[in-house]
Structures are given as structure tokens and as C-alpha cells.
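With one protein chain held back, the other chains of the complex are shown just where they sit.
We call the chains A, B and C, going by the order they appear; numbering starts again at 1 in every chain.
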């Protein structure tokens, strides 16, 4: 079993043991991702120095990031999306939106390149 | 190479070809996750009927979810976090916060169980 | 003094008594708005029935919404933006993006009308 299949299996077993599938429509899962992303961002709030930013508590970072990932994997699973496939496909799209010769070394958005 | 290693390799190669590592501190990556989560949620905005929610455009859903995943994998990689490990560990923590006998069939938060 | 001036005065006095202006650059204030918006959304997570949604705890709703407003007013003040003016101006813009005859009774985005 691949890493990703193992993750999804663990998440869906946890969910099903609690009979939570009934709450996991795609809209609520998307909302849960945004809520957890908010908690993740709170770890960095008011921190501006790189050293402070990169010395954030790793335990809390792991937990908040794990929450984002968990709901993202559950939303992918709910919609029968293959996570590796959709990411590789998006990289291909971004390769066209951000051609190396234009995008190298700049953080501009594609419509400003 | 595992699925996840393959994903991270593709993402970091895309990033490095554009010399974008300089922009990818943990705070900006966390912010990027939240921004993409916002775009993901926009797909579901004002939709309340389950049928509408679950018939959202799969192409756009794939792209927005892929964006969330991409920045989440980059943030994990930046902090040397093993994605499978942090998720399985968080499931263990949640197993204690949400014991099956209390949490079964309810969407209450752990501090309200 | 107008209501809004009074609000901004109370917020900046609270801030200045704590010498917090140094942390309140526009990027962190924008991030704070998103974080508080996440907490606001958590009140509604997993709730799908209108009756459940609209009977959410009013005390907690008031507090989370007040947090969103507070950072939004501080960001406006930081950038010398007149809150009433920018909202009325945005309504004018939206009036063109969403003409009544096309937008009436539909929740479609302007680019799908």
C-alpha cells in the first residue's frame, strides 16, 4: 500500500469508528481546511524576523499542519481524487502559467509577469 | 520512491527551476495555504443543498485542492516533517480527545463532549 | 464623533496602551483578520440545518465577529482608508458587476452571469 493510501485508510477508519462520515460533505471539509489553516497561521502571527518564524514550536506546527492535511486527504477521498495525480497535473498547468524564463527569481503573480 | 517523496520532488524541482526557495519561508507558505483554502471554499459558497455541493466542478475542485496540498507539502518539507508520521501521530492524539464511546455520531468539539 | 471614529479611537487607545503599534504592519493585520475569520467559521462547522446555524451561541458569535471587525478597522486606520467610503465605492463597483436584471435571484459569480 502506498504512503497516501495508508494515510487515507487511517483517516477513514478513525472517521468511521465515530460514524462521522455523515458530517463530511465537501463543503464542510473545505471549511475545515480553512479553519485549520487559520490555526496554522496563528503560530506565525506578529512574527516578522526570519529567525523567529523558523523557530516556531515544531510540535504545534506538526499538529496544525497535520490537521490541514487530514481534511485535505478526506476531501480528496470523498471526491475520488488521486492526490498525486492532481498535484502533478497542477504543476503542469503552473509550468505554463509561470514559464521559467519569465518567472525566475520573481514572486509576481502570473498575470503580472 | 514513495508517492509522497515523488510529490515533494516534483514540487521542489518546479520551485528550484524558478529560484523561488528564497520566498518560501514558513510564514508565507502558511499564508499561501490559507489563501488557497479560501479559493477552495469559494467553490461551495452560497450552495446549501447537498446535491449542489457534491456536483461542484471536479476540475476546479482538483486544482484548488492541489494548490492547498502543494503548499502544505512544501511547508512540511521546509520543516523536515514526515507527512505520514505527523498525520498518524495526530490521529493518535485525536483518538484520546475524541474517544469512540463519547464521540460516536456527534459533531461536538472535544471540549463539549 | 461618528460611530466609526469612536470604534477606531477605542481600538487604537487599547493598542497604544500596550505599545502594540510596532506589530501592526498591514500584512500581520490582514493575517489576523483571516485567523479570526477562521475562528468565526468554526462556530458553524458541521452544522447544515438552517435552524442549527441560526441558533449558534450569540455570545461567541459576537466575540468572533468583533475580532474580525477590530483588525479590519485597525487595517483601515493604518492605511488611512475611510471605511464608509470604501464600502460605498465597492457597492458602486458591484452594481456594475452584478446588474439587477442579470443577478436577481441567482447566487452565480459575475463571470458566470
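One rule holds for everything that comes next: a contact is a pair of C-beta atoms (placed from the backbone, for glycine too) under 8 Å apart; a residue touches a chain by one contact, two chains touch by 3 or more.
Values in this document were obtained by computation on a predicted structure and should not be read as measured data.
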Q) At which residues does chain C meet the chain that is not included here? A) 2-4, 6-7, 10-11, 14, 17-20, 22-23, 25-27, 30-31, 33-34, 37-38, 40-41, 43-44, 47, 50, 53-54, 56, 58, 61-63, 65-70, 72-73, 75-76, 79, 81, 83-84, 86-91, 93-95, 98, 100, 103-105, 107
Q: Quickly run down the residues of chain A that touch the omitted chain.
A: 31, 34, 38, 45-48, 107
Q | Residue ranges of chain B at the interface with the undisplayed chain | A | 23, 25, 28, 31-32, 34-39, 41-42, 44-46, 48
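The working rule: only the chains that are shown with their structure count from here on.
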Q: For copies chain A and chain B, work out whether under half or over half of the interface numbers are shared, and give different or same accordingly.
A: same
Q: Compute the rotation angle for the C-alpha superposition of chain A onto chain C, expressed as a multiple of 5 degrees.
A: 180
**Q.** Separation of chain A from chain C, taking each centre as the mean of its C-alpha atoms, in whole Å
**A.** 25
Q) What is the distance in Å between the mean C-alpha positions of chain A and chain B? A) 2
Q | Two or more partner chains touched - positions in chain B | A | 31, 34, 38, 47, 107
